[in-house]
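In this view, the complex is presented without one of its protein chains, the others remaining in place.
So, subunit A:
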Amino acid sequence: MSIQSGIPSPLKLRPRADDRPGQRSGAVLPNKMTARGVKVFYGAKQALKGIDLDIRENRVLALIGPSGCGKSTFLRCLNRMNDTIEGCRVEGQIALDGEDVYGKAVDAVQLRARVGMVFQKPNPFPKSIYDNVAYGPRIHGLASGRDELDEVVQTSLKRAGLWAEVKDRLREPGTSLSGGQQQRLCIARAIAVSPEVILMDEPCSALDPIATAHIEELIDELRANYTIVIVTHNMQQAARVSQRTAFFHLGEMVECDDTEEIFTNPRDERTQGYITGRYG
């Protein structure tokens, strides 16, 4: 992982045009994460060609774009999950609360506890529902004692809207749940470690419409406490759950704006083509 030097600290960066106060989004919230000039290479192949993006606190940012445009790659840069991919190289700067996540002072393990992730396919551990949620707090030592851990598990499952359905079967394997329930279990597992940001990589693509609606409601509720970045192929979903939307195309970030603006008045021709279904 090499980081380009000479990039100004994100704190000193000039606010970008769409971040200026008094504009469409009303009162501007602080940026939770910022990306500047992020380039990602898989071996010789360049997947991202310099992405600048701000992720605002307690807002949902949707990343849309055709397959292979790099939105999942970008998402995985935010919690350094790309570290685990052989031959993957990240350049540029990504900051969480002004601190470079690829810097020496940041430990990937700690970062991933602060920036949680929910994956495309529900991937509960083949353990009990309770152990699935309790795993994060256990390894990070977030709960002292049995009662506190029970409390964390209960709170997380409640926040994920799963408590009512599983409270009598916490000892059953997480894999025995339905697909939508499994995905909410994964969300509960992610929020059990109290992350600041939650990354969601197409969390509903393997779910039916009812389970999808469940998750979308959940995302809207979670926004109060967490900053959320969601990758989605479903433009209605992006329109429903997000406040801001970024459109990616061929490794570039074409346009990022308030969701309403993107869907009603896109500035770029490619964005318009994509959201109206001409390609993608």
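Brief remarks on what is shown
Rule of thumb we're sticking to: contacts are C-beta pairs under 8 Å (C-beta built on N, C-alpha and C of every residue); 3 or more make two chains touch, one makes a residue touch a chain; residues count from 1.
One rule holds in what follows: contacts and distances are computed from a predicted model.
Per UniProt, the protein behind the absent chain is "Phosphate transport system permease protein PstA"; the candidates were "Phosphate transport system permease protein PstA", "PaaI family thioesterase", "2-oxoacid:ferredoxin oxidoreductase subunit beta" or "ATP-dependent Lhr-like helicase". Of the candidate positions A:Gln110, A:Ser178, A:Gln236 or A:Thr276, contact with the hidden chain is made by A:Gln110. The chain omitted from view is touched by exactly one of A:Cys77, A:Val90, A:Ala190 or A:Val229, namely A:Ala190.
Residues of subunit A in touch with the missing chain: 79, 81, 84, 86, 109-113, 116-119, 121, 123-126, 135-136, 139-140, 173, 175, 186, 189-190, 192-193.
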